[in-house]
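Shown here: the complex without one of its protein chains, the others still in place.
This part shows subunit A:
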């Protein structure tokens, strides 16, 4: 296949060729960046939480007001939930990964002006076994280490260290961030008004409730127990995945039976809670997929349209080539090669544009760099698209009979 005649022919259609190249370049730039954004969203949506996601259901309770018996009510609820067949663990927690919740600034020294890091704060009795998080070093909390939330708040108000928790369990990621080379066990860090917490255990992974951009795996657990008067807490019930639907139904019924006047704000499996948290990411990904499809279709239409125009315009020349010995395959390959050259040129410019667009997006939307491997993927996609779009017109060109050459228009 000789390429030079193709260039010679293209030189006579500079204008249309450049428009085609520009179109392919812009498509390449936008599709590469959109694919990158989609991949980013998917990555976020599939972030591990570190908990036994498929075994948990969440029942969020309304604030019941300050009542003297709220601790006892909580214990009664927990005991009732534990009796549901199939339930293995139960806890009242104030937050779960991928929801709403608090974050704390962490300091390594009491009067450090700037915090060392920021991490998600979890508490609730029996939280670790219910969540099913893996302890990879140290120990779990001892029962006597727990204080109630009321007690802890009072402790902060009165500055009385005895009412405050003294220990914490941190995630591996947080331990490595605070003490990169040393063993975290036994070390102390400070939160809030310089409250010291000694690390007694390290977790494999526990994703923070939110503010994922500040490091998703940074979180810690403190021995504070919740009760219904603390507001917004959720009962988390663990069972086998196949039992979840029944357990959820029974649990809500049981809670209503204990106190018909209470208000359940939300009840769902953890999978549903997680999906709700990532809804915005999902819809963004959906929109971008739609945009990519539209772009690729339009570009294919453009390539196909111009190719069929060129075929019609060169009908006579094709006939002459056929008459002097070119095979159908030669004609087919001529148009395919021409398309390949134009698309390649478009891709080359498109890659530069893709990086420019990425730089702009990085500036305004806090995105990371476009990884290099998107470029060959984008190039392959466009080459494929170009060949597909040109196939019809090229086959029509190949079908031009040699006798055309002998006819005058």
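Following the convention adopted for this analysis, a residue touches a chain if its C-beta (ideal position, glycine included) is under 8 Å from a C-beta of that chain, and two chains touch if they have at least 3 such contacts; residues count from 1.
Here is the rule we go by: contacts and distances are computed from a predicted model.
The complex appears with one chain absent; UniProt names that chain "FtsX-like permease family protein" among the candidates "Ligase-associated DNA damage response DEXH box helicase", "Cytochrome c oxidase subunit 3", "Biotin-independent malonate decarboxylase subunit beta" or "FtsX-like permease family protein". Only one of A:157, A:213 or A:406 touches the absent chain when the whole complex is considered: A:157. Considering A:2, A:43 or A:66, the position touching the chain not shown turns out to be A:66 (whole complex). Although one chain is not drawn, the whole complex shows that of A:138, A:165 or A:304 it is A:304 that touches it. Taking the complete complex into account, A:284 is the one of A:9, A:252 or A:284 that touches the chain left out.
The chain not displayed touches subunit A at residues 15-16, 19-20, 22-23, 26-27, 30, 34, 62-63, 65-66, 113, 153, 156-157, 192-193, 231, 261-263, 265, 276, 279-280, 283-284, 286-288, 290-291, 294-295, 297-299, 301-302, 304-306, 308-310, 312-313, 361, 365.
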